[in-house]
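Let me begin by presenting the structure, written as structure tokens, before commenting on it.
What follows is an incomplete set of chains from the complex, kept in their original frame.
As written, the chain order gives the labels A, B and C, with residue 1 at the start of each chain.
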Amino acid sequence: MLKSNMNGKRILAFGAHPDDIEFGCGALLLDAGEQGARLDLAVLSRGEAGTHGDRSTREEEARQAAAMLGAEIHFPSTAGDTRIRADLDATLLAAKMIRRLRPDLILAPSGHSNQHPDHRETSRIVRDAQRLARYGKTPGLEDVDPHATYSLLFYDISSEALGTDGLTPILVDVSSQVEQWKVLMSCHSSQVRNLDYIDLQLSRARALGIRMGVASALRLYSEGPLLVGSAEELGALKGPRM
Amino acid sequence: MLKSNMNGKRILAFGAHPDDIEFGCGALLLDAGEQGARLDLAVLSRGEAGTHGDRSTREEEARQAAAMLGAEIHFPSTAGDTRIRADLDATLLAAKMIRRLRPDLILAPSGHSNQHPDHRETSRIVRDAQRLARYGKTPGLEDVDPHATYSLLFYDISSEALGTDGLTPILVDVSSQVEQWKVLMSCHSSQVRNLDYIDLQLSRARALGIRMGVASALRLYSEGPLLVGSAEELGALKGPRM
Amino acid sequence: MLKSNMNGKRILAFGAHPDDIEFGCGALLLDAGEQGARLDLAVLSRGEAGTHGDRSTREEEARQAAAMLGAEIHFPSTAGDTRIRADLDATLLAAKMIRRLRPDLILAPSGHSNQHPDHRETSRIVRDAQRLARYGKTPGLEDVDPHATYSLLFYDISSEALGTDGLTPILVDVSSQVEQWKVLMSCHSSQVRNLDYIDLQLSRARALGIRMGVASALRLYSEGPLLVGSAEELGALKGPRM
């Protein structure tokens, strides 16, 4: 039986390379998809500069993962792997996607500096795009209606944004998705010959989960604080057990 | 008609002086009370060292505020105003209250150092008490069953904890409670001859609220990260508008 | 009777949009103007991408506000609203203004990332421009003499820079300017149909002021520490009351 609590909700996840989204927040997307949310993935390169895999292999792997998620995948045209830059063109392109898809929640890589430059730049593109998508007369976006999404959360790919200025962490229980998440990450078979990348995600989520009293938890970050609507909603948030 | 979404939920709020709780998180308690939560207030002194008001006046004011909240008020026996210390006795006393009252959510002053020493010490007492209340064989607590509360949130009284190591802020929309909150704070008439204290809370909540897109918001803090249970719950959290 | 303590002093304030300066540091400029300082405002766009108001309306509003301040207003030619970028051209343009106007104090938006991208970029432009203005042989600035301003302070527009790496906050008592500041902000009538923007500034300044023992205070930031000249000057700085 299908859960439908998120029916009508849309999530748009951005990644720099074909595997970033699945590694960074795949467990969350599996959960959201299961609950009926509509998922869109925007992948800004084919990972064609990476040591392993080539352009077409990696695109194909991303398509498989998207299929498993029940997500629509998009490959907007950018300068490509190692060349992604948070310039105006890339930002307007992302803003246009946001206006067209009108997501309730946007996901992007965390933007701390100590990681692949493409991750950082993608983060900045999305952060700015989310704002440009709102303003009534942004030049270059005239042909699509403005759209305001106030839920923008960042996910870690390799290193952690923790400790970065002005980010508020928020954890999500993904215990029920761990097995599926592993399968999902494995779609990127050119990248996971050795299992270190998968293990990084799983062991990080496991360590976070244990501290919070669940089997596995994913850490996301908001730029700025988060708001709940009432005392009741506040009561649903749990602090650490350890 | 009474809302009852928090029926069966218990909140235990600690304060150092008779007015700390109402000033620091009164708007939240008004909301929770309205939704059916049972409220207990533990006030660690009668504010007898303050410049204005005396022991009995201030106790009476606190009882009026508690009555308005529909809360039960407790005055556990401590060393008193300006003398509150996070020593073992005070901590065990607070832990015993937690074990007896078995709250779902505990509230305490934020514990940064730049404020009245009693606020800081009360914060430390409650933080440790929440832990000692859990352990199976804590000496001195043998006669009450252990109780684990994983929701412990801190509120600001005068200065702000913001920027303090390891605290995660979380905001609550209190727009619907502003008028009542003002009345609630005014119960402490010996403290509010001039309206600066009330104005501090209201203008802070107003500034925070505007940034988040609501009329008024209260900032609380968790020591350590917060966890939501699912993608759906995550979607209910909103980021800043400005 | 005119006060003249700042006679001969020049302040150059930069903003990205027509209302940024008045909202961010209008109260300070009112005070400085009253004391005889000469004020220049450099506005890097006409706010033409905003949801409300158009190019000419907004320029007109800015001119009104400048007139009220007794300031000269400049609209240096940039890529325009939503397109401001801290590239070399924009930086040299700002540096040239600094060399020509030779200010004693420069004001710019704070540059944290969680805000309108134009605010952040303007902040970076001015920070770099202040340095390029100093160096003896900066290419592109040969035709104006170098000028070194060591007072560069940043102001908040919407979200707060507080907590950002390496910024030192400094508060200014603006209690005597609150009423005029309100009028000044109201010059931007296309932006203040509802009064939330004005209220954000006033309630933030009010909350800061109460903590410092005055009616209203404006928070500015220096990148790096601030220096006073002697024990006597140090004695004039006041710490928080709460």
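In the analysis below, a contact is a pair of C-beta atoms (placed from the backbone, for glycine too) under 8 Å apart; a residue touches a chain by one contact, two chains touch by 3 or more.
Small disclaimer: the values here were computed from a predicted structure and weren't measured.
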item: Whole-complex copies, counting every chain including the 3 in place; value: 6
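Going forward, only the chains that are shown with their structure count from here on.
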item: Between chain C and chain A, distance of the C-alpha-averaged centres to the nearest whole Å; value: 36
item: Junction residues of chain A - those touching two or more other chains; value: 223-224
item: Chain C-touching residues of chain A, taken from the complex the two chains share; value: 88, 91, 111, 124, 127-128, 131-132, 134-139, 146, 165-166, 223-224
item: Residue ranges of chain B in contact with chain A within the complex; value: 5-6, 9, 28-29, 31-32, 35, 37, 104-105, 148, 150-153, 168-173, 208, 211-214, 217, 219-220, 222-241
item: Partner chain B, residues of chain C touching it in the complex; value: 114-115, 158-159, 162-163, 196-197, 199-200, 202-204, 206-207, 210-211, 240, 242
